[in-house]
Structures are given as structure tokens and as C-alpha cells.
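The structure under discussion is supplied below as C-alpha cells; questions concerning it will follow.
Left out: one protein chain. Kept in place: all the others.
Entry: chain A
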Amino acid sequence: MTYLKKAALMLALLGAAACTNGDRFGNNGEGGAGGPGGANGGIESGTLDPATPQYFNQTVGNTINFAVDQSTLSPSAQSVLDGQAAWLMANTTYIAVIEGHADEQGTREYNLALGARRAAAVRDYLVSKGVAGSRMRTLTYGKERPLASCSTEECYAQNRRSVTIISAAGVS
């Protein structure tokens, strides 16, 4: 753990140094992601501290999706939630707000209730995997905060989601 934190810090410093050469890496076209700065693509997943909310968001995955007008958890959603449960049990100083969202194909009030149902389905699943219910709170946004703003099924599918928002306990 300590090693990982040090490594992360060093790489962060390297990143900052690279930024001072912004022209070279950003603008001359030759540099880019794979240029002399090296291995940018590998940095994120390889060096994130697993105990951070960033790791939770990017590697565990904070979002799952739902079928039209449904709050049931698909097998792939369950496997993401298994990871969320494991992370929450390993990092007991964090609490979670679970947001439920709906796509725009529904009335405002119904979508608020549907978002609440989705958030509760996630919460109940996490409780079933051992996460204390007292560490979680559910929140519905209905159709008020879409992730994607187009009006096609491709976007709707992204908007029918729950997002698990992690924060340090005592800080809300």
C-alpha cells in the first residue's frame, strides 16, 4: 500500500513536470500520448490507489444500467455491484449515496419513483452482499440529470442507470 502511494505520488509529479512542457507534448503532434512522456495509457489503471474513490469510480465501476422501465439487476450489473460491495467492505471509512436515474421516455413523477426503485434495488443488493445499510443512502433524479442528451435508444440506455457516489464518512 505504502509503495503504491509513493508510486502514485511520483507519477503524479512526473505528470506535473510533463505538463510544464505542454507545448512539446500537447501541440507538436509528434509527442502525444505515446511520445517521450511514455505509457500514459497505462498510468491510470496501473497506479491508482485501490483505496481511493477514483479507483472505485474508474476500476470497480460506479455505474450500472437498466432495461426500459425496469429495476431488475442484469448479471453484468450484479458483477459490477459485487465489486462495489467488496470495495465498500474493504474501505469502511467511506459512505455511499446511490443515485437512480431514468431516461426521458416517461412522465416526471413516474420517473422520480422509478429512479428511487432502481437506487433501492442497488442498495438492497449491496446489503445482501454484506455492506451495512447505514452506510448508504438512496437518491432519485428521475429524468432530471441525463448522462447523454440525444433522443435515441443509444442515449436512453446510458441514462437508465444507477451511480454509486462515494465520499469519506463525516463529509457530506
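Throughout what follows, a contact is a pair of C-beta atoms (placed from the backbone, for glycine too) under 8 Å apart; a residue touches a chain by one contact, two chains touch by 3 or more; residues count from 1.
In this text, contacts and distances are computed from a predicted model.
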**Prompt:** Out of "Acyl dehydratase", "ABC transporter ATP-binding protein", "Alkaline phosphatase" or "Tol-Pal system protein TolB", what name does the UniProt record list for the absent chain?
**Reply:** "Tol-Pal system protein TolB"
**Prompt:** In the complete assembly, which of A:49, A:82 or A:104 touches the absent chain?
**Reply:** A:104
**From A:96, A:116 or A:166, residue that would touch the chain that is not displayed** = A:116
**Message:** Just checking the interface: what residues of chain A touch the absent partner chain?
**Reply:** 71, 97, 104-110, 112-114, 116-117, 119-121, 123-124, 137-141, 144-151, 172
